[in-house]
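After the structure tokens below, expect a handful of questions from me.
The complex appears here without one of its protein chains, the remainder shown in place.
Read from first to last, the chains carry the letters A and B; within each, the first residue is number 1.
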Amino acid sequence: MTRLLAQDVTLGYEGRTVATDLSVAIPDDSFTVIVGPNACGKSTLLAALARVLAPQEGAVVLDGHAISSYRSKEVARRLGLLPQTASAPGGITVGDLVARGRYPHQQLLKQWSDDDEKAVVEAMTLTNVADLADRAVDELSGGQRQRVWLAMALAQETPILLLDEPTTYLDISHQVDVLELLARLHDESGRTLVAVLHDLNQAARYATHLIALRPGGVVAASGPPAEVLTEELVTDVYGLACRVVPDPETGTPMVVPRRPLRGPASEKGARTGAADGALRADG
Amino acid sequence: MSAPPRPRPAPPVTGRLVRLAGGRVTLRVGPRSVAVGVVSLLVVVVGAVVSLTTGEAPLSLVEVGETLVGQGSRSTEFVVLTLRLPRLLLAIGVGAALAVSGAVLQSLSRNVLGSPDVIGFTTGAATGALVAIVVLGATTLGTSVGALIGGVVTALVVVGLAAGRGTQGLRLVLIGIGVGAMLLAVNSWLITRAALQTAVDAQAWLLGDLSNRGWTQVVALAVALVLLLPIVLAGARRLALLELGDRPAGGLGVDVTRTRNVALLAAVGLAAAATAAAGPIPFLALAAPQIARRLSRSATPVLVPSALLGAAMLVVSDLAVTRLFAPVPLPVGVATGLLGGLYLIALLVRMWRGSTT
Partner (left out) sequence: MVAEVTSPGETRSGARPGSAARVLGLVGLVALAVVVLLISIGVGSRDIGLAQSWSLLWGGDGGDATGTEAAIVRDLRLPRGLLALAVGAALGLSGAVMQGLSRNPLADPGLLGVNAGAATAVVVAIGAFGVGTVTGYVWFALVGAALAMMAVHVLGATGRSSGTPDRLVLAGAAVTAVLIALVNAALVLSPRTFDSFRFWNLGSLSGRGVDVLLAVAPFIAVGAVAAFAMSRALDTLVLGDRAGTALGLDVGRTRVHAGVAATVLAGAATAAVGPIAFLGLAVPHAVRFLVGPAHRWVLPYSAVLGAIVLLVADVVGRVLAPPGEIQVGVTTAVLGVPVFVALCRRRRLVSV
């Protein structure tokens, strides 16, 4: 049985439907990565799984019950979310921001406990921001800030953690730092991780379970990366001609885009070239 | 490899932990916020003493004390209980209500300009009051009722128009400014419809004034404060989390929609009640929470210090206009408007000079 799944959900915002009858299951103890082209509904699906967006139809099920039937704090003790757009209030210190992750464990008259302190210190140590505890968040670099937000989500100490594009705005070395950290968390603490990523090669490297969405919020394939990430899938989902070769470092599938062909195929080539550009710009 | 957590002398969070009842109650308190609150409270107390003892009929502290416990003469009773005390209490209540309302609305809209005086709520209350004065020929009580209705209706309209998906804050501010500007024109028009004396009265009311008020206003405002302040204070931590954004707050277990609606309603109620009692006092709701937050160096709304500071600011402002400009009765709203406007300019300059703070 899986703890978290979406059953036939229809997702969207006022007047715009992003996905219809979408069903996904997040395998327990997996590091699940959701990939797909821009605007295919990845982040929307993640928001629905975290119940910050209510499905128009269908239900998200957590531990056997509709997620909407839980009290908000109860959900937040089982499932954390690192959203893509978060704004730190001006002047807040790193420690205070990370401590906000403890909200679901606190009460009006019990605003701080030893558990809180332990969780906060541990989260900051794991993400390597403990030395920044007294610094203001808005003084930090983009990479540091992203790690602080991650620390906040970790301080929540949930068995399931959802991450919406945790590597955005980071340079390549910081991207690897964050992903290695997530992999370690997954291996050592047995948390279930669900992340939306743009970079297919990183997804293939770190995921134990890959879900590929096609535009319109349709699951094109899901399963172990080695089975899911094929040349056909990339062509099908992204409209990109490519080769898939083994990653020389890890042996996981690696997508290598092809150069546009000359001659009759040039129209197709131009299109895939553009998609490739978009992919790189986002990664 | 997770390194063992290094022992730290103090928790990694700011503020002091206050443990009560054998650790069953633990509160996080910012020392600077406490200082702001205590100093504000002292200012209120000093202001209260000055305003009760000085004026056209100077009284000693003993006389005031005797009057308050029912031992005064008829003349001191009139001066203290009918003239000065209601005015003082009103200044405290209105200042606190406006400051808390501003703190909540600024937090909800994540925008300094999201205070009720900028986004048209108080202008709408003024429109309601003007309709009562000019069209219906209402008395003081009718004016208050008109203001209450006007403020709440305007708030509902502005919030309704701003509702929708996505970033609510800036849209709320802009639509509020627009609706407020329209109501301002309507207010000016209503004033030209009136005879000069009515117009002068209405204009005086429009500026925000504490004179000619009585116990009716004090009691009405007290009821509003008793009902609404606990609601706001109980939601303070959720409000702070909402400032992270809707999704982060939702991920942390905050019921975003309900928290926002409850806080919004309470804030609107406080602003409308304050305006009904004293007229649209400008800029207090904008400035008091900002000053409190900056002095506290807090990254979250500081509701109690804001309330105390708002009360202190209005008590002092009212003292200034009544004592410094006597015998000309300058409405207190003129003073807060001038000071608030200058404060806003200073705030903008500071904000734009150094981009880090």
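Convention: contacts are C-beta pairs under 8 Å (C-beta built on N, C-alpha and C of every residue); 3 or more make two chains touch, one makes a residue touch a chain.
Being a predicted model, the structure only gives us computed values, none of them experimental.
Peer 1: Which candidate, B:L113, B:A126, B:L210 or B:V302, sits in contact with the chain we can't see?
Peer 2: Of the listed residues, the one touching the omitted chain is B:L113.
Peer 1: Check each of B:L41, B:L68, B:V186 or B:L295 against the chain that is not shown and name the one that touches it.
Peer 2: That would be B:V186, which touches the missing chain.
Peer 1: Return the single residue from B:V50, B:L68 or B:L161 that touches the missing chain.
Peer 2: B:L161
Peer 1: Hey, which subunit B residues sit against the chain that's not shown?
Peer 2: Here the touching residues of subunit B are 113, 118, 161-162, 164-167, 170-171, 174-175, 177-179, 181-182, 184-186, 188-189, 191-192, 196, 199-200, 203-204, 207, 282-283, 328, 330-331, 333-334, 337-338, 340-342, 344-345, 348-349, 352-355.
Operating definition for what follows: only the chains that are shown with their structure count from here on.
Peer 1: As a quick test, compute the distance in whole Å between the mean CA positions of subunit A and subunit B.
Peer 2: Each chain's C-alpha centroid was found; their separation is 42 Å.
Peer 1: Considering only the defined contacts, which subunit A positions touch subunit B in the complex?
Peer 2: Touching subunit B from subunit A are residues 13-14, 47, 50-52, 72-77, 80-96, 98-101, 103-104, 106, 108-113, 117-118, 120-122, 124-126, 130, 133-134, 138-139, 152-153, 156, 162, 184, 188.
Peer 1: How about subunit B: which of its residues touch subunit A in the complex?
Peer 2: That would be residues 1-3, 5-6, 8, 11-14, 17, 24-28, 110, 164-165, 234, 237, 240-241, 243-248, 250-256, 297-300, 356-357 of subunit B.
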